[in-house]
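In this view, the complex is presented without one of its protein chains, the others remaining in place.
Moving on, here comes subunit A:
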Amino acid sequence: MEINFTHHQTAHCENGVISNLMKYKGFEISEPMVFGIGSGLIFCYIPFLKVNHAPAISYRTMPGQIFKKFAKRVGIKIKKEKFKNPQQAEARLNENLEKNNPVGLQVGVYNLVYFPDEYRFHFNAHNLIVFGKENGSYLISDPVMETVTTLTAKELEKVRFAKGAFAPKGHMYYPISFPKELNIKEAIIKGIKNTCRDMLAPVPIIGVNGIRYTAKLIRKWPKKKGVKVANHYLGQIVRMQEEIGTGGGGFRYIYAAFLQESSKILDNNKLADLSKEMTVIGDLWRDFALDASRIYKSRSRSAENDVYNNVASQLEVIADKEEVFFKKLKKAI
């Protein structure tokens, strides 16, 4: 059984699953639209949590939030199911496929066999679509892959029931009802307001304050943790910013694309200008990554403090620019 489903590659998995499911249902919704309406953009330093033995930093909101907010704002209803028992999880999946209903699944990356080995870490908030079953294998549309792929029932069970932080517990989701017309204009405004609120939040670890907080930590790392660990941490920041499907610059380019698209839909020129500004900020994030990589490239144990202060200052400049930016954005809508 195979559903007539078209796969489109996207930068990020969660946006991608939503955008692909919406397109299947006949709604042309781009990845940036999903990301912007779902208020995916953020900066957050997550205390107490270590990922790959380094601090956890996130450039997007918590897994599942984008879909939840997007659905609510455009007026679609989502059915979500979690399972204790893998057999039950598979049975429910099969039921949906028989009804010609492609579904989104939350999975762990570590046992995802079609991923390059180097990308297989214990990260449990990846998303993909199952759109059919053929010769005992499930047909998979993983939005970050160029083409569709397959997984055996056993392989799929393993990734659906991965353990650790954000364990998926077989999490399956799909839209069940749609309004006659999506509430796009209003949804865009709500999405933008939410992001401005997040980025300007009066909390030390979130938004522009979070960027400043991270800059402060970077200054301390070489002395407090030693150069080796400091470099490992810096590498981790760059990976979070560039590697996990952010579309470049820690999602800033996707956000700029969203603002550009929105300026046309809302007929608001200010958003077009702000899109350009966000692109420039994205470029600054890329410069930061490039300079940080020069530090950890050498893996030397004797790097000077100056270089850490230098990239920390770059982050502080970005924080200042984003603060001004989101204040302007708030006023522009």
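Throughout what follows, a contact is a pair of C-beta atoms (placed from the backbone, for glycine too) under 8 Å apart; a residue touches a chain by one contact, two chains touch by 3 or more; residues count from 1.
Simple rule for what comes next: contacts and distances are computed from a predicted model.
Asker: The complex lacks one chain in this depiction; which UniProt name from "XRE family transcriptional regulator", "RNA polymerase subunit sigma-24", "Sugar ABC transporter permease" or "ABC-2 type transport system ATP-binding protein" does that chain carry?
Answerer: The chain we cannot see is, by its UniProt record, "XRE family transcriptional regulator".
Asker: Going by the contact rule already stated, which one of A:V144, A:A201, A:V317 or A:A332 would touch the omitted chain in the full complex?
Answerer: A:V144
Asker: Given that one chain is not shown, which residue among A:A89, A:L128, A:A187 or A:A256 touches it?
Answerer: Spelled out, the listed residue whose C-beta touches the missing chain is A:A256.
Asker: Touching the hidden chain in the complete assembly: which of A:Q9, A:N268 or A:N309 does that?
Answerer: A:Q9
Asker: From the list A:I184, A:V227, A:A289 or A:I318, which touches the chain that is not on show?
Answerer: Candidates A:I184, A:V227, A:A289 or A:I318; residue touching the omitted chain: A:A289.
Asker: In the full complex, which bits of subunit A touch the chain not displayed? Write them out.
Answerer: 9-11, 32, 50, 52-53, 110, 115-122, 144-146, 163-165, 167, 231-232, 235-236, 238-239, 242-243, 245, 247-249, 253-254, 256-257, 260-261, 275-276, 279, 282-283, 286, 289-290, 292-293, 296-297, 299
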